[in-house]
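Complex shown without one protein chain; remaining protein chains in place.
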Amino acid sequence: MSSENLGLALRMVGVGKRYPATIAVDNVDFEVYAGEVHALVGENGAGKSTLMKMLAGSFNDYTGTIYVNDKEVRLSSPSIAKSYGIGMIYQELSLAQPISIAENLLAGRLPRKGLFIDRDKMVAQAKRLLKTVGLELDPLLPVEDISQHEAQLVEIAKVVGTHPCILVMDEPTSALSKEEVERLFDIIHKLRNTGMAIIYISHHLPEIFRIADRVTVMRDAKRVATKNIEEITREEIVQMMVGKSIKEFYKKESHPIGKALLEVKDLSRYGFFHGIDMQVHAGEIVGICGLSGAGRSELAQVICGIEKADEGTIVLDGKPIDRLTMAQRVMLGLGYLTEDRKLEGLALRIEMDENILSAVIPRMKRGIVYNKRYGRKMAKELVEELTIYPTDLNRTAGNLSGGNQQKLLLAKWMAINPKVLILDEPSRGVDVGAKMTIHETIERLAREGSAVIVISSDLPELVRLSDRVIIMRKGHFTKIMDQHECSEESLLLAANTEVEV
Amino acid sequence: MHNKPMDKSKLLAIGDRFRIYILFLVIFIFMSLFAPRFFNSYNLTTILRTVSMNATLALGFSVVMICGHLDLSIGRTATFAAVIALLLQKSVGYGLSVPIAIAAGVLVGLVNGLLVVKVKINSFIVTIGTMTILQGATYTMTGGNSVSLSGSNVFAISDFLSRPLLPMLPPRVILTILFVLLFHFFVTHTQWGRNFYLLGGNKMTAWLAGIHTDAVTVSAFILSSTMAAVGGILFAMESSAATLNMGENSLMYVVSATIIGGTAMSGGKGGVLKSVIAILSLEMLYTGTILFGLGNEVKIFISGLILAFVVLYEAYASYKHERTLGQRSELLKEVAMLKARVPK
Amino acid sequence: MNRTIDTDTRALRTNRFSAIMNSVGVYAIALLFLLLGMLLQGVGVINNFMTTQNLMNIVDAVALLGIVAAGMAFITYSGHYADMSVPTTIALTGIVSVELLRFGFFFAMAGAILCGILIGLINGIVVGKFKANPIIWTLAMNYVSLGIIRFVWVNKQIYPDVITDNVRAVMLFDNIYRFRLFNVLSLPLILMLILVAAGQFILKRTPYGAQLKLTGSARRTARFTGINVEMIVASAYVISAFTTTVAGLAITSLSRVGAWYNGAGYDFRAVTAIVIGGMTLAGGRGSIVGVLGGTLVIGLMNNIMTLLGIGTFSQDIIRGAIFILVVGINAKTLRSQGRDDA
Partner (left out) sequence: MKRQVRMLFLVMVLLVSTAVLFAQGGKATGPSAADAAANLEASLKVDTSVLKAADGQPLLKLSADVPKIPTRPANPEALPDTNPLRWFDMEYAGWDAQKTNIPASPKSGAIGKRITFIVHGDHPWTTACSLGAQKVADAYGIQLKVLSPNWDLAVQNQMIDQAINERPDMLLLIPLDATTAVQQARRVNQAGIPLILFNTLPTAEAMNYAITWTGPDDFGQMRKLARVFADELRARNPGAKELGIAYVQHAPGGSPYFARSYGPVSELAGYAPEVVTLDMQAPGFEADRTMQLVSDWLTRFGPRLKGIFAADDSAQALGIAEALKKAGRADVVVVAAGNSKIGMDMVTDGSLFAITYQTAEGDGALAVQTAADWFNGKELPNRRNLPQHIITKKDVADFYPPQW
C-alpha cells in the first residue's frame, strides 16, 4: 500500500543522544508516514531503543530537531510526548502490579466527574479497551492476578487506548502465543488503516516481512538505510545490520552422539507439567518447542532444582539427583540459563567477573578462603571466547548492551563446565552477531560432549540447532521430531495441534 | 477465564481485603460484651478522642506508604509543629501561630520529599536524619521545657475541642472524621490520589503515563508532614500544652496500625481508611486491657503478636501466590488421575 | 567504533577511581574530621584533641556501636535494610544472661548467645524464606520479644549480684565491659576489632561473602544460580543477632542490670553508622571496614562537638544534618558513576 500520500507523521532530523560513556544515537534522520507500519531493526546497542525513548520523551537533553505532523516539537518529558500523540509499548512490561487493570489502562487520564473520578465510566472504558485486544477480564482485577501474556495485551490496549497518531511497539510479540500474535497483527492492520503511523521494532525478521511497509536499519548509533519492504530481502537486512553476509551462519554440523547424560522419568510438578519422560545424550542438542505457558521453563526449573518435583526421577550421568539441591546439581555440571536475564540471570549491579564466577563460587575456594581473583583467568578466557564487549571485567553487568549481557550470562554457565546445559530462550532479544556467537558456543559445547537442551520460541533457531525437537503443549510432551522432519512449518503446526494424552 | 464462579480463594481474597473491618467488628463486639464499662458513650468518646492524634498522623503516613516510601519523622514533626504553634502563640496569637506551625510542617515534608526525589536518598534514611534534626530543633526552641498555652482564657480552646458538640462527638473528633473522609475521598476518587497508588505500584508506569512522579512523591511527603503537624497542634491545643516527647510513641503505633490495616510497604496497596480503622481497633483493644485491669506487658505482647501475625500472613500469602503463579487449572484436574496411576 | 572505545577508557578510569573511593570514602571523611579537630586545636578553640588518651576515648566510646553495626551490616549488605529488633535483642539477651548467671558464668554466656541466635534465626527464616518485609518484620519481632520480656519479668530489672551469690561469676560478668588488656585496650574494643576483622574476612574472602553479595544485589538471580538464598539471608540475620548479643552482654555488664530498656536507640544508631560507612540500602555494596569507618566518624563527630562545648540539643541538629549530607554525597558520587542504587 502506498502511504506517501497521507503525509509525514514524524520527521527526526539530525537527532543525537549521548550517555556519559557512549554515544547512543548519532545524527540520525528518520521519517515515518501516517498510515504505514515502519519497522526499525538493528543489533542490540545499535541505538534503536534510545531513538524511540527519545521519541517517547524520556530525555530532555537530546540534540537535533523532531517534527510531529510537520510541527517542530521538543519532546522533553513523557507527558509532552503524549500530548503530541506519541504512544509507546515497552518491551519490559510497565504495568503497576497491585493496581487494577482499569486504572492501568487509563493511567493519568481517568475519567472524571467534576473533581472526582467517575468509576462507572472508568470500568466501561476499560472494558471497551480490553475488547480491542480480545480480552474479557474484570477491569477491577489487579494486574498481579493475570498472566504475563494477558498483561502484555493489556499493555498494548493501554497505549492504543490513548489514540496516538504515532505508535511505537518495542518487541511486542516476545511474550505472546501464536494466536495472540495473529490477533495483534490484526489490530496493527486495523490501526494502520485508520491512518496511524506505527513504528515496529523487532528482532524477528519474518514478522517484519509480514506486517511492515518500510524498514529502517540502524547500526552503531547511525541509520544505515530505509527501504520499502518489497525492495529488500531478509538476507540484505541482516547484512546491513551486521555488515557481513548471512551465508556465514545457518549451517548445521553433525557430530557423534554418546551416552545418556540426562534421564527424566515420569516427572511432574502438579499444575505445571505432568508425566515428562526424556533422555538427552552427550553431544546431542535437544530442542523443546512450545507456546509460552506450555510449562517449558517450569520443567527446566525442576530439572535444575530451583523448584521441587512432585513426582518422577531425574538422573544425571547415571546418578539420581532428585534429592540434591540446585547448588549440588550445579557442582555436578547441570546448568540452567534462564529466559529473564535481567531479573534471574545476571546481577546487573555487580561486576562482570563476579557474574561469570557466581555459579562456581564453591568450586573456587581454597580452604575456606574465596577470592574472585582465583577465577579471573577463566573469566578472562570466557570473555574472549564469547567476544563479550567491553572486555574490562571490572565493569558492572548493567553497563553492557543486551546482546553482551546475554553472552555474559552464557559465560556464567560455561564457567561451570557443564555436562548438561539447559538454555531457555538463549537468544531472545539479542542482535544477530550475538546470536551467532551464542549458537556457535552451543554447538561447540555439544561437540565437546555435553548434552544441551534448548528451549526456544524462535523456530529457525530450533531447526538450526536441534538434533531432535520435542513439542510441548499444555504441560505434556506431545511429539518428538527428528532433525530431518524439522522445519519451521512442521514445528509450528505441531506446537499448535491438540493431541490426546 | 471470564465469569468464573466465586470460588473459595476468591472469598478468601475478599476476606483478606476487608480483614481490618472484620477485625474491628470482632474487637468491638467482644469488648462491648465483656469489658466492663466499655459500651457507653463516655468511654467511646474517650476512645475517639484518644485515637484522634494518631489517626490524623496515620492519614498522611499511609499516603507515603502507598507511594512506596516511609516517613519516620512524623512523630517528631508533630511535636515540632505543636511547639512552634504554642511558642509563637504568646507573641502573635493563634491566628498566625497555627498557620506558621502548619507551614513548618509543610516545609519538613518538602525537605523530606526533595531529598528523596532529587538527591535520591532512600526515604528510610532521609527521615531518620530529619527525625534527629527535628528533635534537636524542638529542644533548642524550648530550652528543654514543655510549652503551655498562655493568655487570658487558656482553656477556652481546649474546652471547645474536647466537649461533645454532637452526641459523643467533640469538635476534635469531628475534625478528625472530616480529615479522614476528606483523605479517603481524595485518595480513592481523585486523579491525584490515584496517582499515589500508581506510583507505588510501578513508578515507571506512572512516569510513562505522563505523571510528574517527583511532584507526586513530594506531595505525599508534604501531606504526611502536614497531617503530622495538624495532629500535633490539635493535640497540644486540647491538652493546652505541648510536651517534648508527645509524638514519640506515635511513630511505632502508626506504623504498626498502617501495616495491620493492609497497606503494603512495597507500595500501591492499602488505604487511609483502613489505617484509621486499624488504629481504632488497636485502641479498643488497649482500652479493653485497661478496663480488664491488665498491665502494659499484655498490651505490648498482644500488639506485637497481631503485627507479627499480619506480617507473617502477608508474607506467606505472597509466597504461596508466587509458587502457584502460572499453574494450569486443567492440569491440576489430572493430578488425581496421576496419583491413581503411580503407586507410591 | 573508535569513539566508543575512547569513552570506554574514560569510564574505566572513573571506575578505578570509584573503586578507590569505595574503599576509602568514609575514611576520607574521618580524616576530614581529624583535620578539623587538629585545625581547631591549632587555632586554640579546643585542646588535647590529638592525644592518645582522647583518640582512645573516641574508639572506646563507639566500641559497642561498632559491634552492633558490624553484624547488622550483613543484613544491609544482603539487601534487607536494617534489623529493627536490635534494641530488644540487646535487652533480652542481657536479661537472659543475668538470669542464667546463677548457673555459672559460661552457662550464662552460652544461654544468652543461644537466645540471640534463636531470634536471628526466626528473623532469618521469616525474611529469608517467606520474604516478609525486613523492616516491618524485625519491628514486629522487636515488639514480640519486648512483649516476652515484659510478660515474664514484668517491670523488674535484675541485678547480677542479687541473682546469684557466686562472686566469681558476678565479677566475670562485671568485667565483660570493664576488663582491659595491658590496662589500655578494653574488652569491647578488642571484641569490636575482632568482629570487624572477622566480618570483613567473611564478607570479602569467603564463598559465603561472595554469595551474599550476589544475593544482596540480585536475590532472584542468586536463586537461579543455585545459591541457597534462604540460608544465606538467614545466616546474615544470625550473624547480626550474634554481634547484637555480644553488644547486649557488654551493655548489660556496663549497666550492671538486666532491664527491658537496655539497648534503646541502637537500631537507628547502627543504621546511621552503616550508611555513613558507605553501605547502600540496595545491598551488595560496601564493607565492614567501611562500617567501622562510619562508626569512627560518629565518634569523632560527637567528640569534637563536646570539645567545642556545643549543647546536647544543637548536637542533634548538626548530627542529623551531617548524616544527610554524607549520605547525599555518597548517593551522588555513586550515581555519577552510573551506579544508581542509593
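The chains carry the letters A, B and C, assigned in the order they are written, with residues numbered from 1 in each.
Please note the rule applied: contacts are C-beta pairs under 8 Å (C-beta built on N, C-alpha and C of every residue); 3 or more make two chains touch, one makes a residue touch a chain.
Fair warning: this is a prediction, and the values are worked out from it, not measured in the lab.
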Legend entry - Which displayed chains the hidden chain touches across the whole complex: B, C
Inset, instruction - Using the touch definition up top, pick the residue from C:M231, C:I251, C:V291 or C:I322 that touches the left-out chain. - result: C:I251
Inset, instruction - Touching the absent chain in the whole complex: find that residue among B:L87, B:I290, B:L312 or B:L332. - result: B:I290
Inset, instruction - Would you indicate which residue among B:F61, B:Y139, B:F221 or B:F301 is in contact with the undisplayed chain? - result: B:Y139
Inset, instruction - Name every residue on chain B in touch with the hidden partner chain. - result: 18, 21, 24, 28, 37, 39-50, 53-54, 139, 142, 144-148, 154-155, 158, 162, 167-169, 181, 184, 188-189, 235, 238-246, 249, 271, 273, 277, 286-287, 290-291, 293, 295-297, 299-300
Inset, instruction - Mind listing the chain C residues that contact the chain we can't see here? - result: 46-49, 51, 53-54, 57-58, 60-62, 64, 150, 154-157, 159, 161-162, 177-178, 186, 251, 254-257, 259, 261, 264-265, 299, 302-303, 306-307, 309, 311-313
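Throughout what follows, only the chains that are shown with their structure count from here on.
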Inset, instruction - Could you please state the distance in Å, as a whole number, between where the Cα atoms of chain A are centred and where those of chain C are centred? - result: 42
Inset, instruction - Report the inter-chain centroid distance for chain B and chain C in whole angstrom, where each centroid is the mean of the CA atoms. - result: 30
Legend entry - Overlap residues in chain A, where contacts from two or more other chains coincide: none
Legend entry - For chain C, residues contacting two or more additional chains: none
Inset, instruction - Over in the complex, which chain C residues touch chain A? Could you list them? - result: 1, 3-4, 7-8, 10-12, 15-16, 19, 205-207, 209-211, 213-214, 217-218, 220-228, 282, 284-285, 336, 338-339, 341
Legend entry - Complex interface listing, chain B residues touching chain C: 70, 115, 119-122, 124-126, 128-137, 139-140, 144, 252, 255-256, 259, 264-266, 295-298, 300-305, 307-308, 311-312, 314-316, 318-319
Inset, instruction - Please name which positions on chain A make contact with chain B in the complex. - result: 56, 77-79, 81-83, 88, 90, 94-99, 103-104, 107-110, 112, 115-117, 119, 136-138, 144, 147-148, 266, 268, 270-275, 293, 295, 298, 311, 474-475
